[in-house]
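A protein chain is absent from this complex, but the other protein chains hold their places.
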Amino acid sequence: MSDVVLAVNKLTKYFPVRAGLVFDRTKGYVKAVDGVTFEINDGQTFGLVGESGCGKTTIAKLLLLLEPLTDGSILFKGKTLAEMNNEEMREYKFSIQAVFQDPYSSLNPRMRACDIISEPMTTAGGFTKVDKEDRVKELLEVVGLLPESASMYPHEFSGGQRQRVAVARALSVNPKIIILDEPVSALDVSFQAQILNLLGDIQERFGLTYLIISHDLAVVENISDTIGVMYLGKLVESAPAASLYSEVQHPYTRALLSAVPIPDPDVEVTQEVLGGEVPSPLNPPKGCRCHPRCSLKQVICAEQEPEFRAGHRVACHFDTN
Amino acid sequence: MTAMSSNTNETSLSAGTQTRKAHQLLTFIRRGPTIPALIIITVILCAIFAPYLAPHDPQKIDPKARLTPPAWSEGGSGKYLLGTDSTGRDLLSRIIYGARVSLIVAVIGISISATLGTILGLTSGFFGGITDMFIMRIVDVMMSLPVLFLALAFASVIPSGMYIIILIVAFFGWSHYTRITRGEVLSLKERDFVALARVAQASQKRIMLKHILPNPTNTLTVLVTLDVGGVIMFEAAFSFIGFGVQPPTPSWGNILSEGQNYLTTAWWIATFPGLALMAMVFSCNFIGDWLRDALDPKLRQL
Amino acid sequence: MNGRLLEVNNLQTHFFVRRGIVKAVDGVSFKIDKGKVLGLVGESGCGKSVTAMSILRLIPSPPGKIVGGEILFRSEDESGNEEEIDLLKLSLIEIRKFRGKRISVVLQDPMTSLNPVFTIGNQVGEPFRLHEKLSGPALLKKIIEVLKRVRIPNPDVRIADYPHQFSGGMRQRVSTAMGISCNPQLLIADEPTTALDVTIQAQLLKLFEQVQQESNMAIILITHNLGIVARLCDRVCVMYAGRIVEDGSVRRIFKEPAHPYTRALMESVPRLGKKKRLFSIEGQPPNLLFLPTGCSFWPRCSFADEKCKQEYPPITSIEGDDYVRCWQYSGGTVS
Partner (left out) sequence: MVWSISICLGILSAVKRGTWIDTITRVYVFAGQSVPDFWFALILILIFGVKLGWLPTSGYGGVKHIILPAMALGLFGGAALTRLTRSGMINVLDSEYVKLARAKGLPERTVLFKHALKNGSIPLVTIMGPLLARMFSGALIIELVFAWPGIGRLTYQAVLNSDFPVVQCAVLMSTTLLVLGNLAVDIIYVLVDPRIRSFRKRRA
């Protein structure tokens, strides 16, 4: 079985909420990510799905070291970051890159496409000017853009083309892992398909590992090998893409799947609408976090937090299928 | 291999880039505001080449020709195009030299206040926390001070002259720049490309200089052009009340203040420097506004 | 054709901009029956929102202008006989009587479609105060009743709250309440659920269904999400670059799309449970300032031939009201 290239163990991130007129007392904590554990195998795509506010983007930021960890650990090739020496840490930092959601804000409007793409190379150092130019030309070709677009500015590209430049930038230092935070949600349907196909082809060609994050279940399911479903900072279910859809177990995942409108008029709508609103992460409900909205809730749900059962891993007291 | 999207739209792109660059440049000039640009250029020329352009020496007193009206009205003489002031000095050359004063004050004053303001704005916006709070409190105070009053207080301590105005402009002007740059930096900091730069392990310094700094240049250029008008007006006001540039060196302000007491008899002494002042400030504002529309990418697309 | 509520013929709305004329809507025709849901589908920039807004003449007048076509609204007036009015010919005062009373609107972004400085009670009450001249306790009762209808918890308390104290889903329910307050015959929903999460979206769609059945209200649903169209709509119009390229019943459009663009759209949407490589349309949507000659889809169409490049294809009907605009169409799907 291909080895685990990136794993996360009990990942936790609390954001202190400041209050008070002049001196900021920390009034409470937003438990954005609360003890999340999963692994991603080399060359595979792990999909993280969840509604807004469930903490999936925070996880991306933690992995990219943009935010410090509150608790838990990140393992790269079996070694936790804390134990790594500078050399290994540097290798980790350059083997992980990212593509973000908004094509208009992920490219610096003041820089030409070639500078944007070669930016990671310049900061990594060790590349001559000529290397960079060839690399940029090669990358533009890989992402399906014309060599001339190297000298163009971001506002001269369409949404889809900008996202291709962002992908080219991520590829520039031959990373092992690419974090895709809602890569296609800001694009039109035709561009979505172009980018998803592009990502699939690149993964095959360079043997990359993806962590794709999105609220759009269909997009994630189309490209991922295993999928994790998150709710309010916790991983409620994770399973291989194929089996997640057929034998779904967690009530929240089932509601999530049934809520996605199927583009086929004949499919009978089995409507299991989750009532109520997403509670505030400032003081999440005790016990199982989705018990206020869960149709199958029992007394135990409100007191005791369900453990993560192995295999088709589900965080719920009951076997519901 | 990857789907090569070389359909017609893409290829027309490459051929298009050269012609589009030329096209953009052309529209930039043709539709530009020609009149205000001309006014500013003439004023700048007067300032630099004052000695050659001015028909007479601004200080030369010609008692015979006291208070002669402008050439075209009766009693005016061709020698003094715009007439002379109370001591017979040629008004036109004094105005031309006056331009020199205003521009020097504007250029030096603003360059100091702009650079100072931008640096402070950049640091407070980028680092945030206490430094940000500290700088912003000062800016809030500065913004609500009665500038002229304090300038007066300054004037009473330091001997008047051109340098004091430059000092005052520099001292009071920077807060405006800081606030605007800080706002710009704060919004840029949240943008994805800064996070991506950090992911690419760019150092703090590099992010600030290479990624964030070049972006607010648009807004800064607009601010500077608008500020030039403001500073010139301030200089004139200050000299008008007798504290800025001391006579005999001519400045639009002090010519105007002289003109005030001869208003009833020699109306032209007050009117022409005022007109010059207004034309200059008007064109600065106009260019500033036009630049804001032209440089703002969002507007340009439509 | 008793069920006909609204008929739009050859609607043209152009925007006059510095660099030329943007033909946002260039000859759009479609019909809606009473109590039916029509889906307006297409990618961004195809003119679906402009079409909907033109019906109530809500186009900002300096740049935009409705330059042609007619919008026939059929309704019984008080005495019950049918009368057909062309909304474009009405004066401003008359069209205002229509807005909110006979035709109302729900906009896309819950964050900006409610006025931040007024309480929701005040805003929801406005159509009642205007069209039904209600005030005082009667008005209050009506407001609470319509807020209950859209299932807002304890409306009598929340009536005094401000929009920023509501979540996205709740705000969209408030604007729906505003829309349905005077029981309009037609509701125009411009991407009502795009800004919402999947589960909240499901709740809102369920609400739309109930409200639609209760008051037999026709809905024009504008969206780019084919799933929602399949679930809610009876008929669908697919738009591309300012024109309707295909109009038909939901079943036919999904099962047997006639126009190559519709088929491409169907195949480029990822579907749950079916993991396959998506069909992707090459290139970008055309720039509305410089539309290509002939059919505006030919640069991206794999079936385009010389004829497509010269002339814009006419309306060829398929069955009943369904039609398609494509030279290559000859029954079934173009292939």
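Per-chain numbering from 1; labels A, B and C assigned in written order.
Everything below uses one rule, namely that a contact is a pair of C-beta atoms (placed from the backbone, for glycine too) under 8 Å apart; a residue touches a chain by one contact, two chains touch by 3 or more.
All values reported here derive from a predicted model rather than from experimental measurement.
> Tell me the shown chains the invisible chain touches, ordered by label.
The omitted chain makes contact with B, C across the full complex.
> Looking at the whole complex, which of C:Leu107, C:Ile180, C:Leu204 or C:Ile318 touches the chain that is not displayed?
Of the candidates C:Leu107, C:Ile180, C:Leu204 or C:Ile318, C:Leu107 is in touch with the missing chain.
> Touch as defined at the start, partner being the missing chain; which of B:Ala114, B:Leu188 or B:Ala236 qualifies?
Final answer for the missing-chain contact: B:Ala236.
> Provide the residue numbers of chain C that touch the chain removed from this figure.
Where chain C meets the chain not shown: residues 53, 56, 58, 60, 62, 92, 96-101, 104-105, 107, 109, 112-118, 126-127, 130-131, 162, 164-165, 175, 178.
> If the hidden chain were put back, which residues of chain B would touch it?
143-153, 155-156, 229, 233, 236-237, 240-241, 243, 256, 259-260, 263-264, 267, 270-271, 274, 277-278, 281-282, 284-286, 289
Just so we're on the same page, only the chains that are shown with their structure count from here on.
> Touching at least two other chains at once: which residues of chain B meet that condition?
Where chain B meets two or more other chains at a single residue, that happens at 3, 5, 10.
> Using the touch rule from the top of the page, what residues of chain C touch 2 or more other chains?
Residues 280, 282, 284.
> Mind listing the chain C positions that touch chain A in their complex?
Residues 43-44, 167, 169-170, 197-203, 205-206, 224-231, 250-251, 254, 264-266, 268-273, 275-282, 284-285.
> For chain A, which residues are in contact with chain B within the complex?
61, 64-66, 93-94, 96-98, 100-102, 105-111, 116, 119-120, 123-124, 142-146, 148-149, 151-152, 155-156, 166, 169, 173, 194, 197-198, 201-202, 205
> Give every residue of chain A touching chain C within the complex, in rising order.
Within the complex, chain A contacts chain C at residues 51-52, 158, 160-161, 188-190, 192-194, 196-197, 200, 215-219, 221-222, 241-242, 245-246, 255-267, 269, 271, 273-275, 277-278.
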